[in-house]
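Notes for the one structure printed next.
The full complex has more chains than appear here; those shown keep their coordinates.
Order as written gives the chain letters A and B; numbering starts at 1 within each chain.
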């Protein structure tokens, strides 16, 4: 079985803010290395520098704006993520949906400054559309399963297979992840068996009583 | 003459990002102390931790979202700013306007976590409305003068006087700043003479060829 990619989104959880962002990221680094899984952490913008200074695994932003500098007070400049030590970004997460033209502009701007991009999508049609914009990854997440504890890779394997088929037709260079409801190693395994490169998850780790134990469980099948 | 408050907004200027955010902030700290002016810097979200670790003057966010935690991927949690070393935030900047109900919610959330608030407004009517929401400061900035190099304190003293009168009637605890087109010490002096507590500026310092020289000029009249 190939090395899975596991992206952990810290959202704006209080449990994954500040010191705790650093602590969970260190656990992810250690456990990923031990198990042979590629871990990526997505802390809040204000925590990127602190986390990236503390770990050597990739640190992604949760969102960047389609801007290259100038007068955009209060927005997230892709370059600022790069300068803070980040190496990629989620784009169009279900809690931070973007306009179509802005997704395209973000992908272009992220490429210019050297950030890897993961466009989140909600169904096969929007996954297809997202792949036409040439991100590095698309991550399909059915909104009804986000935060549900019901893993997409088991509850709706057809959306994962359908997304993979659609992406292959439109832009085979784009890699496919899946997310929503993922919290156990079995869920990750099911995702890989469907052909996904890996998973995107959040509460299953960040809001776990013991995030390190949750991370260990995620890679236990390897 | 009382000690003026000078808030420097780094916007998403490339010239005020990363290392340069730290460098300008150190200049602001040193020059403010020397001249007896209170300097506050507003770097980008990803730079707050780095800047706050390097200087002891207040570091403000440019924007925070009206949230207290949870599932708000890609948004700015007020607590994350506090945890990163920030002590306040701009609210409703002309480049990041908020819904009225969200301004109110941000003010309440910022108070809970201990962040000072500065609501930006664009005319006397919206300054009045903003003051009814009980922020620490309102900063009136006529949009047509932002980035113009024409200082509001000289070009439109009536908007500053009118804002001060309106705020006094509605909520006399709220302090009034002014901004837009400020770049020289004379502009700051004019603002103080109108009764403002200080000024909000951006390009005049951050995009100056020599930000330290620009900062020295700003406090030269003291």
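One rule holds in what follows: a residue touches a chain if its C-beta (ideal position, glycine included) is under 8 Å from a C-beta of that chain, and two chains touch if they have at least 3 such contacts.
Because the structure is a prediction, the values reported are computed rather than measured.
Novice: What is the total copy count for the complex if 2 chains are drawn?
Specialist: My count of identical chains over the entire file-defined complex is 4.
The working rule: only the chains that are shown with their structure count from here on.
Novice: When the centre of a chain is set as the mean of its C-alpha atoms, what distance in Å lies between subunit A and subunit B?
Specialist: So the centre of subunit A lies 34 Å away from the centre of subunit B.
Novice: Contact residues on subunit B for subunit A in the complex?
Specialist: 9, 11-14, 17-19, 44-50, 61-63, 65, 67, 69-77, 79-81, 83-84, 86, 90, 93-96, 146-147, 202-203
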